[in-house]
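The complex appears here without one of its protein chains, the remainder shown in place.
Order as written gives the chain letters A, B and C; numbering starts at 1 within each chain.
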């Protein structure tokens, strides 16, 4: 729904269409801050897609559905930005957590070769040309952006292990009502879940070229509606200064409008990036100048999902990366 | 579950049994502050009730189920404290909102004659002898206790109408996950619901002897787990002093351990009665000395449900009203 | 700070200046969702105001300060939009709650004659020409907009009294840390305050031409950061239909972009108007077709303060009322 809102306001997007499973259905949009009204849903069909002359299809569908819709769209020359986990993972062992049942496994494998992981700060060039963009997971966005500069600069002692202790607001758990998302279960509480078993770990390992044993990930459910904060622990191979660490981040993200680097001792907080497409990154260096704590924040519904999808679309059509996201 | 916790700690209750619909089922008890563990549920059957020599049966069942279980229990000489709306209403027009389908309507009507509305501050004597106690609704408790002293003293200008603007935490909406109780729907929000149509209105009208047109009730869903605050508006028939109003409350509740009267300008807040069986009552008198705002707070899970049920049991067995509730 | 953010993004505002009491001070802006950074504050002086060629001065100052700054600004031909309570009240008895100490009472009285109450839905024409606009209080906005259509149409039985039970998020209580705004005091709580004595009552009475005894107002502090919901109770002089009531609202606000009328049974919720400049209005008509419950919601920092100030500026400069507010 955040995506619908962003597209409706995007200056270069003409009459976006909101498809739903069924005809005539309208959806209430309580999550839209500026709009409590209802939106018309078109019943989805390929005929409708063609009639409406859809250029790019955003899929906010379960991963199984994305697995079957994306090939069909591409056959018709429609570009796809998929928000599910369907097309993010290259390695078979990581895909196991999704357990895909493709009707044509060879076609799927071929598409997987073409799919581009939609993290613009890492893959802008390839996204620009992509037919199929796999929009990253919300946790994965916060972790990969915090670690990529350091790992690419080869300053991390990977043998000592990297840990991400991540905390997410409840909208990351989806709209489906459940005991877990019941207000009384979440309020005045904090809980860890999926320790050593969260689905986003595969993306993180692949994008950062890490081995399973080198990375530990613990997600937690926060009593807030939205926002993610990841506290990441690692050890530098050699002692460094704060200035050197900050420079490493700033150089890597020079010219990237949606990543903000904080100068110590200022640190990101969830509030700072809420309702924005920014990924905020800050850090603390230990007194031994080797232990490093990196903190990154994203709004899980924007930079962690819909905002990043629009950013990808901007790149795919040669528009300014910030268009429609301010 | 609050009830199970209270009974487990009650000094005069021997080995309480927790019955459930199915055998061998155990229930997680995340609401119990002091206990995140699981409790054994006995599969419910009348044979089990007899075998366990149950004296009093607390029914925390849907009202339809209470409607059928209560007669069976009473046949067997088991006293019943029912926490549903099944036995609270005498007048047919009020019962319409529950739409009962009794297999033996005559038996049900007879039982209804015997049922006592379980508000100890109003009906202590009758509760002591009752076989069937209808434990009041949470909103109803907060409203009736705030109004009864003034209405009994006939100082209210009933023609001008009485309004209760009530606000409740989410546990009042039940444990069932739904879009309405999803954390993201409730957090950072407030909403009114069931305006002019809430089920507790009938109880309030009957207990206070009010006509439908004399009482307006608007419940709201608060972004907190538990607690109710009712802000009640009425007009006194004659100008009065603060001291007279306070005296009216204090005299009515003299000797009642679970009602606390606040002296102006101090007012109850939800926090003050949380995790206690108190109903807190305070008020503000307008500069015209006739407009009166009464504010009452209860913990909807204690004085508004389980705590009141235990208070009723205490009366039924001749124990101190505070037993097991501190 | 919301105002600073809005002005920074407004398409027709050139280089807004942020003045502060002291030189070189910078302010952290944690409330700005899209921006956790610091802003430069210019030290305030009339020389600076002139040098920067300020056309319109927004005053987000204590009312005493506004009382002394506004005359100075107007002498210099600078238009003023004041967000305090300094210039909202015509009647002396209402001003008593503010206890102004004007150095030149006659000048102040003269200015008060020229000041326009900045509620664009009521006073658009006068605001367009005003030199001094008194931006309304947040509660007052939510109450006045909900009542004006009915009172202007003379369909309210004023003798029976009008009640507004209003609930506000904590940002309405200001940025100053206090025991009352401490997280632990507010969370898991609800409390009423200033019953029969809130400062916004005067504005409401004056704008709606009500007598003191005709209106009762109870504000409550909600455990949420922002948003106001007012539940308003009144009695219609004659029985009416839902359609008639809705038509009364829709006709009054025809062409007004920032008021949304809800069709029963849909009701506004705080979430729907958060982060927007909308005032949402809905209602429930009682079964007697005379008792009416009106519910209105605003974001207290936008339509209740900064957004309305920008809306007023738009009118003062002949721009579209929605400019810079989407």
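In this section, contacts are C-beta pairs under 8 Å (C-beta built on N, C-alpha and C of every residue); 3 or more make two chains touch, one makes a residue touch a chain.
Owing to the predicted nature of the structure, the values given are computational and were not obtained by experimental measurement.
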Contact partner of the left-out chain, one of A:99, A:113 or A:288: A:288
Of A:120, A:227 or A:324, the one touching the omitted chain in the full complex: A:227
Among A:50, A:104 or A:188, residue touching the chain not depicted: A:188
Chain A, residues in touch with the chain not shown (by the definition above): 160-161, 163, 165, 167, 185, 187-193, 195-196, 212-213, 216, 218, 220, 222-227, 229, 231, 233, 235, 267, 269-271, 274, 284, 286-288, 291, 293, 295
Touch list for chain C against the chain that is not drawn: 30-31, 170-171, 175, 177-179, 181-188, 223-226
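We adopt the following convention: only the chains that are shown with their structure count from here on.
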Chain ID, smallest distance between chain and overall C-alpha centroids: C
Centroid comparison with chain B (C-alpha atoms), farthest chain: A
Distance from the mean Cα position of chain B to that of chain A, given in whole angstrom: 47
Residues of chain A touching at least two other chains: 30-31, 188
